[in-house]
Structure formats: structure tokens, C-alpha cells
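Excluded from the complex is one protein chain; the other protein chains are retained at their positions.
What follows is subunit A.
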Amino acid sequence: MAARQRLKAVLIDLSGTLHIEDSAVPGAQEALSRLRRAPVAVRFVTNTTKECKRTLLERLCRLDFDIQEREIFTSLSAARGLVERRALRPLLLLEHSALEDFSGIETSDPNAVVIGLAPEHFNYETLNKAFRLVLEGAPLIAIHKARYYKKKDGLALGPGPFVTGLEYATDTQATVVGKPEKTFFLEALRDLDCQPEEAIMIGDDARDDVGGAQNSGMLGILVKTGKYRAGDEAKISPQPHLTCENFPQAVDHILQHLV
């Protein structure tokens, strides 16, 4: 293996990696504490579109994780940035709880569509509304294109299938701001004075977490919790730097080999 620069930052996925819905992955809190004692910066990166930063933070604190709001970077923040830069008035297909991160953005007479994970909006009527806007020229901005995610009672469709469907309907391409887009990972590292080659990503989604991170120059560790399914590691190229059981094991590896 080629010599790599010293590790300066660890990006950690939330849902499926540190916790699954309202339960922490066993041993994760303690593993995070051990990681923090090492000379690395830590960032929590997530494509979760249902929840604003404050809600995410509250859950993580309830689960006894030692995390600060400024360490959280979400694809919602990335989307808001894009909407503001282009002065757009979006139709927001987002869960109610995510709207807080868009407060102050004009949404009447929409000329753009922002689409996240919003099952209540993925009905025929609302999707037709979004479709007609995009067909008339409104940009389609996707928080991310996750295919599915894990709930306690099984897998559930993410926003990706609906974004893909709208792209096909309108013969356009969405601008995707979340994982696995390169810009997402680079934005997450922006204020850490850290090159991608000096960073590593830990996540449960082979394509979106590990594949995306490795594509931007980082290393990736795939954990077998959350939405992981047997054989996922073979679905990306190059394969993950490491595939291991869970977040605590990933931290063990980092502390033993990379720091």
C-alpha cells in the first residue's frame, strides 16, 4: 500500500453507523470517546433529510454521544447553500422537521424543486406538481439519491428512486448535493484545514459513504451495521480500505494502524 499522509480527520456517518433509529450501536459511545483522545478532528456527516441539525443533535445527546452541533454537516445545509447562492424559490419536498434548516428562504411561486426523503410528499399528486415545474425549466435539486434505508421493520425507499423517476420524466439531471457527491465530502472538510488524502470516512452504505469518500481521495471503512447487506463491499471499485463489523471495530483499526 502506498504511503499515506498522517490522518487528520475522521468523518462519521450517523444513521446505520452510530445508531439505528433510537438505539445506539453497542459500544459506539465509548469508541467515539477513545477516538477523540487521538489527534484527529471528527465530523459527523449525514444525508438525513428528515431532520434539522438541532433534532439530530438532540437524539445523539439522548443516546449519550459526546457531540457538538458545529461538528454536524448535513446535505440539507449543502442544499440551502445552493438555493441561496442561486437566489431560488424552492418547492420544498421535505419532511416538516427538516424545514427549520430552510427558515428565511422564500417558497411562494416556486421556480425550483428541492427534494429530500419525504414519504408524505411522494404521492402522485405532489410528484406531478414537482414534475410540471421541472418540465417548465425549474432546476431539480436533490438532497441525496439514497436508494433505500433501514427501518426497524425492514428496508424503505429513499429519495433516490423518486429523483431518478423525475429525471426520466423530464429528461433532465438533478443537482445532487449529498453523499456520494465529491463536493459534499470536500465541503465537510472545508473548515478542518485537511486534504481528502488525510481523512477517512466510516459508514454503512458502500456506495454513498465509502465509495463517495474514496472517490474524493479519502479512505473508507465499511461497517456491517445499518443498511449493510452481505456482498456490498464488492459493489464498489476500489473496494473499501476496510470492511469490519461495526463502528467500535473501525475505531480500533484507526487507532492501531492509522494514527
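Rule of thumb we're sticking to: a residue touches a chain if its C-beta (ideal position, glycine included) is under 8 Å from a C-beta of that chain, and two chains touch if they have at least 3 such contacts; residues count from 1.
Rule of thumb we're sticking to: contacts and distances are computed from a predicted model.
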Choose one: "Phospholysine phosphohistidine inorganic pyrophosphate phosphatase", "BPL/LPL catalytic domain-containing protein", "F-box/LRR-repeat protein 3" or "Autophagy-related protein 101". The correct choice is the protein name in UniProt for the chain not shown. "Phospholysine phosphohistidine inorganic pyrophosphate phosphatase"
Please pick, from A:P26, A:G81, A:P119 or A:P238, the residue that touches the omitted chain in the full complex. A:P119
Any idea which of A:L63, A:L157 or A:L255 touches the chain not displayed? A:L157
Residue of A:S33, A:Q68 or A:N128 touching the missing chain in the full complex: A:N128
Since one chain isn't shown, list which residues of subunit A touch it in the complete complex. 119-120, 122-125, 127-128, 131-132, 135, 145, 147-148, 154-158, 160-162, 164-171
